[in-house]
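For this depiction, one protein chain was excluded, whereas all remaining protein chains were kept in their positions.
Going in written order, the chains are labelled A and B, and every chain counts its residues from 1.
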Amino acid sequence: MNNKLTKEEVLHVAHLARIKVGEEEIEKYQVELKQLLNDVDKIKEVDGYDEERMIAPWERDAVLRDDEPGEMLNPKEVLKNAPRHSGNYIAVPIVISEEA
Amino acid sequence: MQFLDKSIQEIHDALKKKEISPKDLVEEAFERIEKSKNLNGYITLNKEEALKQAEALEQKDAGDNLLFGLPIAVKDNILTKGLRTTCASHILDNFIPIYDATIVEKIKANDMIIIGKTNMDEFAMGSSSRTSYFGAPKNPWNHNKISGGSSGGSATTIAARDVLFALGTDTGGSIRQPASYTGIVGMKPTYGRVSRYGIVAFASSLDQAGPMTRNVYENALLLNVIAGMDDKDLTSADKEQEDFTRKIGKDIKGMKIALPNYFRSDIVSEEIRKEVENTKKILESSGATVDYVDMKYLDKAVTLYQIIAMGEASSNLARFDGIRYGYTKENPKDIEDLYLETRKNGFGKEVKRRIMVGSYLLSGDNAKIYYNKALSIRDDMKKEFDRIFKEYDLIIGSTTTTTAYDLTDPMDDPSKSFMDDVLVIPVNMAGLPGLSLPIGFGKGHMPIGLHIIGNSFDEATIYQLAGFLEKKLNLNLDSRKGEENV
Partner (left out) sequence: MSNYLPTIGIEVHCELKTKTKIFSNSINGYGQMANSLTNVVDLGYPGTLPTLNKEVINLAIKAALVLNCKIRRQMHFDRKNYFYPDNPKNYQITQAETPIGYDGYVEIEVNGKKKKIEIEEMHIEEDTCKSTHRGDKTLLDFNRAGVPLIEIVTKPCMESGEEAKLYLEKLRELLFYSDVSDCKMEEGSMRADANVSIRKQESDPFGTKAEIKNIGSISNVKLSIEKEIERQAQLYDEGKTFPPQTRRFDTKLNDTVLMRVKETGNDYRYFPEPDIPFVYITDEQIDKVKKTIPMLPDARREKYISLGISEVNAKKLVGHRSLSDYLNELLEEKIDFKTAGNLLLGDISAYLNKEEKEMKDTTLTKERFMDLVNKVSDNTLTSKNVKEILDKVMTSEKSIDEITKEAGIQNITDNSAIIEMIKKVMEANPESVTDYKAGKDRAIKYLMGQVMKESKGTLNPKMAMDVLKEELNK
């Protein structure tokens, strides 16, 4: 069993998770992540199981809510914990627009 | 006067007769917390508010509410409006919630007083509370030992007898395992029994909050308060209100109990196996039957847990991005920089590792190979439990494989924290209720816990057995005296 991920694999999962991995950390992650992946690979040994899934131990079906409005936040409360805001808006660094 | 050492009934009577007031209890609790400060059980104390709330209760009649005016500690991943909630993480270390978790509303409505927010593993990821951004809590029985995790702070403060009640959460043993390590009673209720609304999600299909207390009766009392369907949580169960204390004190004659062979295999230390065998004998001599049984899939539970918990966590923790709340990278170059640096600096090692692995497990074809397969096996595992519960009332085993280990033990093995929970994880997989009860002590007088597993929504029978054993064993579980014994 290989005991290290490649650098590229580490950077790929770090990108998926949006976690920056510094050059100095890569090697540590190569080993640690691989160990966890080796752990979960044990699932491949299991066969003869039934395909039916348990998404969660739900006791009931989804109970649907009536379409009646409830309480809402005041815009001030919306901004309360937001580190950047402008007027009533929460702000982020400019994003190249996906919208036409 | 040390009222917090008295029985719940004595305290209640004293409150009713106005011999003491809720304020006295709150002050006493804070004195005790101050004294045990070095245990690092709390992240945030709620002194001012707690005293204010206690004063407000002076005018109110306790009625027959046994929990009236009693201080309670709340794990720091349960949202408390206006009171900092950090999840023991840098990314939330300045986060002041703008709403209360449903269970917090419930304890407030029952006139309990929140004394503070307890220490834990960061985002409940870990088994020793050592991944906390605020340093690990210590085990009151031996300050060089861990108190377990992730609800380590709640376990610590109960074992230290600072307060009588604490809330914990349990995704893969995080109530029961620290309860076992610290000699207290910890219950993970059936999935859906307690609302998850306002509890910071780690793994949505596994998380469940529950009571941590010094004894069985008080545990059931607190579950009475926090249980119940919640319109805000579609996964909460629609069950009639019941009194979980109702079977405590009842005889166990004729009770059928299963002891899976896996739970007494050599993964469990000898001293613990011996204690469990001892308990088995007590149960048998009290008229119960205890059969060894074989159960499929128990040895696969950790693998399933790793896949499901890390997969769900990677998605649940995506919302911590430095935009709407929490820590944020100052002056980011662009949006990517904001994400990458906020999450790099905001999360600790264990959390980052799990999010990365979780992201990998759900990416591309992996979702099928790992996640969906894990859900299928999980379903089989639940059916295996169902099979046992057709014949038996309860399942027992030990809660942990060893007693609490040293705070200084190495943390560099990423699998270790999962293996600490090998015996308690199957219960989360199947959504069943499970409780850890102190049944003795191992080397260095460190507590040993019995794990009692019940059928879905049959917490009452667990409390019946636990209450019976507690009385029969009559252990001295006060760590303050325990320490002198070392």
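The working rule: a residue touches a chain if its C-beta (ideal position, glycine included) is under 8 Å from a C-beta of that chain, and two chains touch if they have at least 3 such contacts.
Being a predicted model, the structure only gives us computed values, none of them experimental.
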Touch partners of the unshown chain, restricted to the chains that are shown, please. A, B
From the listed residues B:Leu234, B:Val293 or B:Met419, report the one that touches the chain absent from this view. B:Leu234
Touch with the missing chain holds, among B:Ile267, B:Ala318, B:Ile369 or B:Met411, for B:Ala318
Among B:Phe68, B:Phe244, B:Tyr371 or B:Phe418, the residue in touch with the chain that has been omitted: B:Tyr371
Touch with the missing chain holds, among B:Ser359, B:Thr401 or B:Ser456, for B:Ser359
Which parts of subunit B face the unshown chain closely enough to count as touching? 78-79, 85, 87, 92, 95, 97-99, 101, 196-201, 204-205, 231-235, 311-312, 314-315, 318-321, 323-325, 335, 339, 359, 362-364, 367, 371, 375
Footprint of the hidden chain on subunit A, which residues? 16, 18, 53, 55-56, 58, 60-75, 78-79, 84, 86-95, 97-100
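Everything below uses one rule, namely that only the chains that are shown with their structure count from here on.
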Can you give the whole-Å distance between the Cα centres of subunit A and subunit B? 24
If you look only at subunit B, which of its residues touch subunit A in the complex? 95-96, 98, 190-192, 204-205, 231, 234-235, 237-239, 300, 302-304, 306-307, 310, 314, 318, 321-326, 328, 332-341, 343-344, 347, 352-353, 355-361, 363, 369-370, 372-380, 382-383, 413-415, 418, 430-431, 456-457
Would you tell me which residues of subunit A are touching subunit B in their complex? 10, 13-14, 16-22, 29, 32-33, 35-37, 39-40, 42-44, 46, 49-60, 62-63, 65, 73, 77, 80-84, 90, 92-95
